[in-house]
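Just one protein chain is left out here, and the rest sit where they should.
After this line comes subunit A, so read on.
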Amino acid sequence: MDREQQTPVLSVVGLTKDYPGVRAVDDVTFSIEAGSVHCLVGENGAGKSTLVKMLTGALQPTSGSMKVRGQPFFPANPQEARDGGIATLFQEMHVVDELTVMENLTLGMERSRFGFLVKSDLDDRVVRTLNAIEPSIDATARVSSLSVAQKQIVEIARAASSGASVIIMDEPTAALSEREVERLFGVIRRLRESDVTVIYISHKLDEIFQLGDAVTVLRDGRHIATAPLSEIADRSDLIRMMIGRNVFQTYEPRKTATGETVLEARSLANHLLDDVSFDIKRGEIVGFYGLVGAGKTEIARALFGADKASGSITFKGNPVGHSPRQAIEAGIALVPEERRTQGLFTNLSIRENIPVMNLRKLSDKGVYRSSEELAAANEYVGKLSIATDSIDKHTEKLSGGNQQKVVFAKCLFADADLLLLDEPTRGVDVGAKMEIYNIIKNMADTGKSVAVFSSELEEVLGICDRIFLLYSGALIEEMANGPEVDIAHILNVVTGGGEGAVQ
């Protein structure tokens, strides 16, 4: 295949998008080869989402043009973009839980005559596509019974069976365990072989090197570079292009961890957890690492009183209550797994989001003091450098990293002594990740305790003092972090190979 002679499957020229006061995408020009995996990288607010929204018809560019297979392409809405051959997988799941896998796959593509559904070969076709991608998923199963990873695969199958020539994937591995990621990569490579182009957006740079053919780097809405990945030396090279500084994360032992136990969990058990016991000490950062479904979220929610679990949990010597309200009062705060549905009030402004976990601090005999709400919002927007032009901005309009910082601000405002962070940097770019890690370390340095529940090994190894390895609802092993940690051993344990190693 001679690259020079091919028309690019997609090209954009001078693409620009203005918002009042902000130029989100600034004169971006690049093109994408057919049948390649083209990665799109950039920091928070670099313009990736806006660019994707223009490609998929959700937003109209202020100026500039797009071409698909040489033809001018101006989608006025997502349907037109799909008709033009561009399908999208979103960061958040866009599947309907109440329908079956099959119904989800054919959703919006049903043939009808006079408003009545008619049979077509559609069903057979989508089943074939699904089987090619992931035979273990039953097409008649209800989607609500699938795991997050399986739902994702249903979404990919839907895009693939719609006959799209370009599939945009925005952070597709954010919710997947390492093994599932491998499976997804297999799917993507098969798509590439059948001449489908994948635009792959991810903050996990290793994935980009593993999978990508070419990469486009955006920074502050501008196009920095488009190059074959073979021409990029290594991760730090790419990171330098993205942010113009070097931020490789390495663990530095901290000295603030004390021997004083603040939280004691004994024999936690529920439908997923199996006899989990551990301690958390004052001033330390502990990590809970395991694959999706290993029980991380369940432990966090049990500690927070959001889910029921048998066993005992004592915090600073007292039993923890059975509701989030009691947990917060005792000094425990949770940054939940799904920030948009569980952490944020997306229809409310930054100012209205921050105080909710500590209303006592802002009120006097039930009367709310708005002026202090204003002061608190200003303080935390400054402290956490949340990028916004106004504290009255709806949190819906913020980028992923800034949304997560608002959720952090909520928890910091609660003055908690123990912070539970469930996937704290999911869907957050490299720069914001570093800032969030700094926030976490600073918390611990001031004598608070932090528990990080993560499926990213790099994250756990980067910041945690002590690491608990989980597999299938059980705590298999506890280890101290340090330069000599055996990564091969960790991966072996969390994938189920470490049963013999129970202490």
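The criterion applied here is as follows: contacts are C-beta pairs under 8 Å (C-beta built on N, C-alpha and C of every residue); 3 or more make two chains touch, one makes a residue touch a chain; residues count from 1.
In this text, contacts and distances are computed from a predicted model.
Per its UniProt entry, the chain excluded from the display bears the name "ABC transporter permease", taken from "Succinate dehydrogenase / fumarate reductase cytochrome b subunit", "SAM-dependent methyltransferase", "ABC transporter permease" or "Carbon starvation protein".
Of the candidate positions A:Thr388, A:Thr425, A:Ser455 or A:Asn481, contact with the unshown chain belongs to A:Thr388.
Shown as candidates are A:Leu40, A:Ile208, A:Ile328 or A:Val494; the residue that touches the absent chain is A:Ile328.
Note that of A:Thr16, A:Thr62 or A:Asn378, the residue touching the chain absent from this view is A:Asn378. Screening A:Val101, A:Val215, A:Met242 or A:Leu344 for touch with the missing chain picks out A:Leu344.
If you put the missing chain back, the residues of subunit A touching it would be 304, 306, 323-325, 327-329, 334, 336, 341-349, 352, 356-357, 359, 362-363, 366-368, 374, 377-379, 381-385, 388-392, 394, 397, 410, 412, 414, 435, 438-439, 442-443, 446.
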